[in-house]
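Removed from the display is one protein chain of the complex; every other protein chain stays in position.
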Amino acid sequence: MKRAVPFEIFRYAAIFAALAVTLIPILWMMSMAFKPIGEWSATGAELTWWPKEPTLANFRFIFGESSSDLIVALDRTALKPILSSLLSASLGTIIAMSAGTAAAYGLSRFGAGQNLPLALTQLRLFPPMAVMIPVMIMWAFLNFTDSWWGLALIYGIVTLPFAFWLMKTFFDDMPREIEEAGLVEGCSRWRVFTRITLPMMRAPLASAALFVFILNWSDYLIALLLTTREWVTIPVYMASLSSSMTGQLYGAKAALGLIAAVPPVIMGIAIQRHLVRGLTFGALKQ
Amino acid sequence: MSAIHLQGLSKKFGDFTALKTMDLDIADGEFMALLGPSGCGKTTTMNMIAGMEEPTQGRILFGECDMAQVPMGRRGVGFVFQNYAIFTHMTVRQNLAYGPRMHGASRPEIDRRVGAIAELLQLTPLLDRKAERLSVNILQRVAIGRSAILEPAIFLLDEPLSNVDAAFRAVMRTELKHLQRQFRQTMVYVTHDQLEAMTMADRITVMDHGVLQQVGSPIEVYNNPANVFVARFIGSPGMNLLPGRPAESDRGMVIDLGPVGLTPLLPAKLAQRLRGHGGDVLFGFRPEQATIAHEGRGMKAPVTFVERIGARIIVHLGQSESAMKVVLDNDARVSLGASAIITPHMESARLFDRASGAAIGQGA
Partner (left out) sequence: MTMAVASENEMSAPAPKSSAPAQDERARLGFRLTLPAQILVLFISAFPLLMQAYISLTDWSPLSGTNWWNAWEMWNTFANYTDLAMDGRFWSALWRTLVVMLVCVPVEFLLGLALATLFADDFPGKKLFYSILLMPMMVVPAVAGYMFFMLFQSGGPVNDVLSGLLGFPVAIAWLSDPKLALAAVMIADIWQWTPLMFLILLAGLVGVPQDQIKAATLLGANAWQRFVTIVVPKMKTIIIIALAIRVIENFKIFDTLYIMTGGGPGVATETISVYIYKVTTQDLIWGYVAAIALAILVVLSVAAVLAMKRMAANREAAA
């Protein structure tokens, strides 16, 4: 079907408007990350859209180099929060993926755990804020507060529904003939799972893991409640980047924000194909 | 008004030519089948008639009117899709009412027309059923009714029977033909199944690789294929085609088929056409129009295989270029491996130019 020219013009105009709205906030933060303090323009100073004198000073600052412009020195660098985010999100992903993959396989092939789909969907429904009191008490009791492994455990539980549903739809879609061939050759079902199914599912597993990792990496609220100092994650640390003398450390925050934002965006684009499946709990596949 | 004229019509998708320059006139009220193997350009042709594709070149006229500027919704064309494209989220009634509704007909008018068409197609008891889980023959009737309710002058059907299992197809064929008689509209019917084309169409347009091969009534296309493609494609099995050279015998003209031997004497008409030709030919005869004997003189070939298909047997004879098939009654006695004498019915035999594949002296 041929579309009329006016429609094409309208389409591109609308899309470019959407692209501008999408990109401006991101580009503004990027530009801010490379601006020297004189261009931060909290008050009074003229607003610059693009850094006139691009500098890496903001990045150096958050990694510990003292800055004469900023007067302040950080009592700790961004290094440990980045490490904390990485460790907790990674271990959380491993927990969610291990339990989720195993359960998804158990349900998909053996019909075990019939209660899980509903239970896990409910788990997603509730605001984390509404279950945090017992979690905080339990974590304090287990001595998990302010540790990356404590965060990882709760991350693993919170993202378990996503891991489970993603893997379940992948297993449901997988042809069974190969597994059956393995069974005929005398492999045990466990062996079929570990030696045939999992290696075959490498790509879906990787996609699901990236998806879960992005979710874990994106958390703010849980880390805000469960970490206090030693193992705060990037977003929590970011909020602390201000001082009574200079107010908000715009450039430094932007630099850190950029570091936090880039990996999930790249990963997200890499697993674009599976986003719908993951977000709708497999109700919709693309 | 509802005659269709295709003039110099062609369609390219990028580098791929789906349809080479095609001229075709379909008469008012005619049932025309577009027949050919998949990828022959028949569906493309029909999509252009419907307005779903734009021709790369050429014109489409309905009667006197050029359709180039008329969008698909306004051509007054009824279209039945291969899978019927029934609106599954609606009831049968809503499906039937869709066209009039979109054309802004009044409520009582819609009810009246839906009632009438449902009566005609025997859909009345099903009107309030969801279209989702109806059987194919009902779906087909709904699809036809949904288009017919707008009283289009032209009906286009895209392989409407290809999703139906074989047993049911005969029933549906009869039903379709019956419906066409009722509506008396110009119908263009796309199919790859020659049986459908043969049984239902007034005329058949045979196509291959985007090129029109032959237009004619079913019997013409069967009896006088215009070229080798049509000869092989029509009939099941298709026409036997054996390479040979014209030769004079003492009593008249024959074809020397090399290892197979000489054909019987050519009938006068065929011989006459051949005189003006000269050079290598293909000798064609229908498998149904030949007999086999165990002794005697004439075309000789070993029996390589015998296929039993119930009432008939198909005897495969000869090898490679001079392989041929003969269809006999199932009580015929044929022994595998033995030499057989094949006697084609010479009045229905045909000759083709070996180089071009065109029939020699077409038009008798």
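We call the chains A and B, going by the order they appear; numbering starts again at 1 in every chain.
The rule is short, and it goes like this: a residue touches a chain if its C-beta (ideal position, glycine included) is under 8 Å from a C-beta of that chain, and two chains touch if they have at least 3 such contacts.
Everything quoted here is computed from the prediction, not taken from an experiment.
Novice: Can you list the shown chains that the absent chain is in touch with?
Specialist: When the full complex is considered, the omitted chain touches A, B.
Novice: Hey, which chain A residues sit against the chain that's not shown?
Specialist: 3, 8, 11, 14-15, 18-19, 21-26, 28-29, 32, 41-45, 47, 49, 95, 98-100, 102-103, 105-114, 116-117, 119-120, 122-138, 156-157, 160, 164, 169, 172, 188-190, 193, 214, 217-218, 220-221, 224-225, 234-235, 238-239, 250, 253-254, 257, 260-261, 264-265, 267-269, 272, 275-276, 279-280, 282-286
Novice: Residue-wise, where is chain B in contact with the chain that is not depicted?
Specialist: Residues in contact with the chain left out: 50, 52, 72-74, 77-79, 81-83, 85-90, 98-99, 102-103, 130, 146-147, 150.
Everything below uses one rule, namely that only the chains that are shown with their structure count from here on.
Novice: Using mean CA coordinates as chain centres, what's the chain A-chain B distance in Å?
Specialist: Centre-to-centre distance between chain A and chain B: 60 Å.
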